[in-house]
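All protein chains but one are shown in place.
Here the chain labels run A and B in written order, and each chain numbers its own residues starting at 1.
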Amino acid sequence: MFFRSLSALTIGAGLFLTGCQREKRDIRPSPTRLAVYGDAAKESALRPGGPINPQPVVTNPYNSSGYDISEGQRLFSWYNCNGCHANGGGAIGPPLIKQQWIYGGEPANIFDTIIKGRPNGMPAWGGRIPEYQVWQIVAYVRSMNGQQPTSATPTRPDTIETNPQTLRNRTSGETK
Amino acid sequence: MTSYGRAAKLLCFAAFTDALAFCATDAQSVVNPVGPQSGKIAGLWWFFFWLLGAIFLLVMVAALWTLTRPNRGLAQEPLEGTHQVSQETESRATRVVTGASIATVVILFVLIVASVSTGKGLAELPYKKNTLTIEVMGTQWWWNITYQNSDSSLVFTTANEIHIPTGRPVQIRGLSNDVIHSFWVPNLHGKADFIPSRVNTEWIQADKPGVYRGQCAEFCGLQHAHMIIYVIAETPENFRKWYEHQLQPAGQPSDPTTQRGQQVFMNNACVYCHQIRGTDAAGQNGPDLTHFGSRLGIAANTVPNTPGNLGGWIADPQSTKPGNHMATVAVNSADMQPLINYLESLK
Partner (left out) sequence: MSCFFLRPTKVLLRACPFLFSFLVVPTSFAQIQNQPDDGQWVMAAKNHASTRYSTLNQITTENVASLKLAWTFSTGTLKGQEAAPLVVNNTMYVVTPFPNLLYALDLTKPGAPLKWMYQPAIEPASQGVACCDVVNRGAAYYKGRIYYNLLDVQTVAVDANTGKEIWRTKLGDINKGESMTMAPIVAKGVVIVGNSGGEFGVRGWLAGVDAETGKVKWRAYATGPDKDVLIGSNFKPFYKMDQGTDLGMKTWPADTWKIGGASAWSWISYDPDLDLFYYGTSNPSPWNPEQRLGSNKWSSTLFARRPETGEASWAYQMNPHDIHDYDGVNENVLLDLTINGRARKVLAHPDRNGHMYIIDRATGEVISAEKYAYSNTSVAVDLKTGELKLNPTKATGYNTVRDACPAPPGSKDWQPSSFSPRTGYLYLPHNNLCYESQAVQANYIAGTPFVGMNVRMYAGPGGNRGIMSAWDPATAKTVWSTDEMFPVWSGTVVTAGDVVFYGTMDGWFKALDARNGKPLWKFKVGSGIIGQPVTYKGPDGKQYVAVLSGVGGWSGAVVSGGLNGVDGTGALGFVNAMSDLGKYTTKGGMLYVFSLP
């Protein structure tokens, strides 16, 4: 009789303990799970509850470096960006010389666009292109809109260009 | 003699023996021609060397003799307050100068004739029959090579290394993808500039087998000095075997390590720039790697093709060849050896 109740107790205890594991609740989350992704590249101007001050900004480490903008120009054609975006005017993809950016035109947004892709046809390049090259491409794309110092901006494309007007317009960000 | 003098003497001696030593090696030397084109050029060079060397010697001897001949003193020439040179001396001097001038003109004329006839001879070499055409595109800072053929299925692409059969004229069609480069294999011919938007052709022919080193001879940017090309001349039979092998796509890797290596290659940015026929990688920005394992060097022969060098190259291309266009791709340590094994297996 004793042994029967002992084994029943043991089995009961085992079941109870496994139940404990299953029913575990993390009512008070540990501090690491409290992260609010505040510095993600925002794509919307709507901030429920009002703006957060100061707003952290992700910057491009290669801003203003002439060599890196020029490398960005090289990578722009090496990685076939010009196949869909032409020389900034757009083709299959939207133009990159523009005022209105669909997914945001800040360096962090463009970085996200390149790495993650976008739903309506922008390929996801993350996973292969090293990060420093993505920043170089970001710097070049921004230079097409006159957002880099003209002293650092490439004055001509890598191919034979026959229309100087196009070059001037490329760095002004104007739309025709 | 002062210490400066001693130093100068030693330097001259060193330079002289170095030059001799260099002349004595076969590699990348204009004075070691292996084909009819470079033979004609070398012949012209030696002709100039000996003729002008003889003249140099003559002039040096004459100068030394002039400096060291006994001074005849003022008494020899009566100077009656006129400071006039005697008629005899005058006429002798005139004769000598006239003779030397005429000799100079004649020698220059001989040199022109030699030079023009060499050029004519180069142009008239029998190029039409049995030629092999290789298109070489210079690009910063490597050589993109396409073997041409009227049968397009025999056309393939490789990089940085040309194999040619001995005894057969080869036409090099030169293009450039970006700036002006210059193709120079001294053992085979002179320099041929590769200019963007143009095609320049040069004919080479190797009459004996060997490995002939050449390099870019027109400053083209940061790594101009590391843009080396090997022209490997083989017997026609060996060449045919090499050609047929090059047409084949890369084989499928057989053991788990090289399979993992292929996977690492396909999973990384490598496929954006490199082509390995037989896989889905068909990038054209960088050299074709289909038969990379059988090539002599890496990065336009900057370093020899060994597994150690290859690992160092992939891990950090910028320290081997600063400023070159290969991306620094982070391959983790566990994947590096399989990747090296795979690339070296592409024979």
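Here is the rule we use: contacts are C-beta pairs under 8 Å (C-beta built on N, C-alpha and C of every residue); 3 or more make two chains touch, one makes a residue touch a chain.
For clarity, every value in this text was computed on a predicted model and none was experimentally measured.
A.B. asks: Which of these, A:G66, A:G90 or A:G104, touches the one chain of the complex that we don't see?
C.D. replies: Checking each option in A:G66, A:G90 or A:G104, the one touching the absent chain turns out to be A:G90.
A.B. asks: Going by the contact rule already stated, which one of B:G190, B:G221, B:G278 or B:G312 would touch the omitted chain in the full complex?
C.D. replies: Spelled out, the listed residue whose C-beta touches the missing chain is B:G278.
A.B. asks: Check each of B:W141, B:F156, B:W184 or B:F265 against the chain that is not shown and name the one that touches it.
C.D. replies: For the chain that is not drawn, the touching residue is B:F156.
A.B. asks: In the full complex, which bits of chain B touch the chain not displayed? Write them out.
C.D. replies: Answer for chain B: residues 139, 146, 148, 151-153, 155-157, 175, 177, 196-199, 247, 249, 271-273, 275, 277-278, 280, 282-285 touch the chain left out.
A.B. asks: Residues of chain A in contact with the chain that isn't shown?
C.D. replies: Spelled out for chain A, the touching residues are 77-80, 83-84, 86-95, 97-98, 117, 119-123, 159-160, 162-163, 166, 169-170, 174-176.
Basically, only the chains that are shown with their structure count from here on.
A.B. asks: Could you state the distance in Å from the CA-based centre of chain A to that of chain B?
C.D. replies: Comparing mean C-alpha positions, chain B is 47 Å from chain A.
A.B. asks: Chain A touches which residues of chain B in the complex?
C.D. replies: 178, 196-197, 267-269, 271-273, 285, 325, 327-330
A.B. asks: Give every residue of chain A touching chain B within the complex, in rising order.
C.D. replies: Chain A residues touching chain B: 74, 78-79, 127-130, 132-133, 158, 160.
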